[in-house]
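Removed: one protein chain of the complex. Kept in place: all other protein chains.
For chain A:
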Amino acid sequence: MSDITGSELDRRTLLRRAAAVGIAATPAVGMLSACVGGGADEDTPEQATGEKSADNPLGIDPKTGIEIVIFDGGLGTKYATDVDTPLYNKKWPDSKVTYSATQEVSTVVQPRINAGDAPDMINNSGSKLMDFGAVVNAGQAQDLTELFAAPSFDIAGKTVAETLVPGAIEQGTYNGKPYAVNYAYTVFGLWYNKALFTKNNWTVPETWADFTALLAKIKAAGITPYGYAGANASYYQVRAILTSAGKIGGEQVLKDIDNLKAGAWKNDAIVKAAAAWAEVGKTYLDKSFLGLKHTEIQLRQNQDKLAFYPCGSWLENEQAKDTPPGFEYAVAPFPSVTTADTLPAAALNAAAGEIYFVAAKGKNPRGGMEYLRTMLSKEAALGFTKLTKSLTVVAGAADGVTISPGLTSANEAVGKAGKDIFMGYLFDTWYKKLDDESRAAANDLMFSDYDAQKFADRMEAAAQAVASDSSVTKFTRS
C-alpha cells in the first residue's frame, strides 16, 4: 500500500500500443491472453528441503537458490539488495539469491504463478499488486505458521512471532492461517511541515473546531490549507474519512465495513465523519486538485503551498529527493470530530502493510520462508528503517536511533497513542471493486456534491452488491 508510484509509462501500455499497430482489428481483448495462459496448471515442481536443526529451523536445503521479486516503489529496492540478501547469504553462502524488481507485480508475477513457475518470495505491493485474497484462495501462498513459530534470526530466546508488534500477524491472516508478512509499519495521519508551522505559530489541532479554525487561518495566509490528489490518490481521503469515523464510533464501525455487514456504511459515525470532511472539501480544498496526481500535490507541499496532506509514513521517503533543506516532515493524528468521540484525539491509525509472501508451489518455499525470517531479524529491520525511513513490524527495532524528522514524529505519535492504535480496515485489499467505488465516492464528496448522506448510501449499495456477488470470495475479521 505504500505507493502508487505513478508508473504511467508502463511496459504493458507500450506493448499494447505495439500490438494495436500489428493487429488493429483486435483491440483490448487480446491482452487477456496474458492472464489466460496455463490457468489450470496444478503441477507443483519438486521442492527443495533439507535437514531441520537448531541452526536451520525451517529445514532449507543450503545449496538450493531462491528467487525473489521486489516491488520497486516508494520504499525502493536497496533494502533487499543491500541488507536482506547479504544477511541471508552470510548465513547461507551456497544458496544463490536471484533477484528482480518490478513496478507491476500482477503483470509480471501472476502469469508465472499460473504457468507453475512462481518465484519463491514475492513482495506483493504497489497499485498493480495481485489480489492477495485470490492468491490465497487458489492455494498459491505458503502457510507461514512454521515461520512465525521458528526462533528469531537474531533475537535470542524468542520466536519470530514474539518479536513483532501486536496485530502484525493478524493482518496477514486469512481464514485463520497466516499467509503473509506485512513488513512495513505505516502511520497514517495529517502530514505537515513542522518548520512552516513553527514559523507561523500554528499549533497542531486536536479538535475539529481547532482544525477548521486553523484551516481558515492558513487560507488567509495564502496557502492551500488541505488537499489530496483526486486523479490517482483519492484513497488517502477515504482513509481520512474512515479514520475519523473510527474515532467517532470506535473500531467496530470499520470492522462492520470489512465484514460487509448490512447498514455498516450508513452508521451514524460514517455520516458524521463524511459531513465533517465534506465541509473541509467545500471550503478549503483547491478544486483543481481533482485533476492532479499525488506527486504534484506532494511537491506543492514541499514548496509550502499546501499545509496539511493526509498520507502514510512512506511519504517522507517518497519525497526525499524533492524535499528542500529546512523542510521537516511531521505527522499529526486526524483530529477528533465530536466531543463525544469513542477514541481520544491522540488515537492513531497505524497498520502493517507491504505484503511479502512465499509461493506455495514454487521450487523452494522453505528457502523463501528463510528469507522472510532473515527480513524479520532485528538487524534487517533496522537496515530497512534506515534506508526507507519506514518503521517495520519488528517491535522496537528502531528505538533510540535518530533517522529523520518524519520518522521521529511518527514514532512519537505511536508512543502518544499508546493502546489507542487501530489498524483501520481491510476491505480495500479484500474487495478491490469496493475500493474503487470508495475512491470515486470520496472524490464526489470532497469536490463536487459535498453530500455525506449520498456518500454513505452509495457505499452501502456498493458494499451490499459485493456481499451478494457469489463470484467474489468473502473474508471476515473480528
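Everything that follows uses one rule, which is that contacts are C-beta pairs under 8 Å (C-beta built on N, C-alpha and C of every residue); 3 or more make two chains touch, one makes a residue touch a chain; residues count from 1.
Everything that follows uses one rule, which is that contacts and distances are computed from a predicted model.
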item	value
Missing subunit (named according to UniProt) among the choices "Lipid-transfer protein", "Cytochrome c-type biogenesis protein CcmE", "N-acetylglucosamine transport system permease protein" or "Fe-S cluster assembly ATPase SufC"	"N-acetylglucosamine transport system permease protein"
Sole contact to the chain not displayed, among A:Thr85, A:Ser234 or A:Ser336	A:Ser234
Contact residue for the chain not shown (choose from A:Asn56, A:Asn89, A:Asn137 or A:Ser404)	A:Asn137
From A:Val97, A:Ile113 or A:Val165, residue that would touch the chain that is not displayed	A:Ile113
Touch with the omitted chain, as defined above, among A:Ala101, A:Ala195 or A:Leu290	A:Leu290
Where the unshown chain meets chain A, residue by residue	8-10, 13-14, 16-17, 20, 23-33, 35-36, 39-40, 42, 106-107, 110, 113-114, 128, 130-131, 133-135, 137-140, 230-232, 234, 286-292, 296, 432-433, 436, 439-440, 443-444, 447-448, 470-473
